[in-house]
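And then chain A:
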Amino acid sequence: MAKGVVTIVVERCKACGFCVEFCPTNVLALSSAFNSKGYHPPHVVNAEKCSGCDLCGMYCPDFAIFGRRVKTESQPQPGKEVADAR
Partner candidate 1 sequence: MSTKANDLVQCEACNPVEQFLRVDRIPHIWCPGCGIGTTVNCFTRALIDSKVDLDNLVVVSGIGCTGRVAGYVNLDSFHTTHGRAIPFATGLKLANPKLNVIVYSGDGDLSAIGGNHLIHAARRNINLKVICVNNLIYGMTGGQTAPTTPDHIITSTSPYGTFDPNFNLPHLVEAAGAVYVARWTTFHVRQLAKSIQEAFAKQGFSFIEIISPCPTLYQRRNKMGDGLAAMKYYKEVSKVKNGCPTSEVGLTKAGEIIVGKFVDRDRPDYLELMRAQMHESLGDRYVESWDREGEECECHS
Partner candidate 2 sequence: MHADPAGVLTGVHFIDGDHACCEGCLAAGARFASGYPITPSTEVVERFASRIPTVGGVFIQMEDELAASITMQGAVWAGAKGFTVTSGPGFSLMMEHIGYAAMTETPCVFFDVQRGGPSTGLPTLPAQADMMQARWGSHGDYMIIAVCPNSPQECFDLTIKAFNFAERYRVPVMVMLDEVVGHMTEKVVIPEPDKIEIEPRRHTKLPPGEYKLYGTNGDMVPDMVHAGEGYRFHVTGLTHDERGYPNMTPKVQDSLIRRLKDKVTRAYDDVVLFDEQDTADADVVVVCYGITSRVAQRAIDMAHAKGLKVGKFRIITAWPFPERQIRALADKVKAFVVPELNLGQMVYEVERCAAGKARTVHVPHAGGSVHKPEDILKAIEEAIR
């Protein structure tokens, strides 16, 4: 059971690659999808490895991703992706 979950604000992403590179457990990869600006946002490829450390969130220069720890009893939605930016 994953200890953490990642939320991605797809429309903010500029595909810099920081989150993919520096996730300590390789949870992420750049997807082949496009956001409306033409960037490939990341997506979760190893949800069960997510520890919720939020290093992705700390690295992201565009505030487009963050991770958080979840309580083990709750059912987190793996790699919940948010289609629109606020």
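Keep in mind how these were chosen: all candidates are chains of the complex that A comes from, given by their letters.
What we mean here is this: contacts are C-beta pairs under 8 Å (C-beta built on N, C-alpha and C of every residue); 3 or more make two chains touch, one makes a residue touch a chain; residues count from 1.
Not measured: the values here are computed from a predicted model.
*Asks:* Sort out for me which candidate, 1 or 2, comes into contact with chain A in this complex.
*Replies:* By the stated definition of touch, the match is candidate 1.
*Asks:* Mind pulling up the chain A residues that touch candidate 1 in the complex?
*Replies:* Residue list for chain A touching candidate 1: 7, 9, 12, 14-18, 21-22, 39, 55, 57-63, 66, 68, 85-86.
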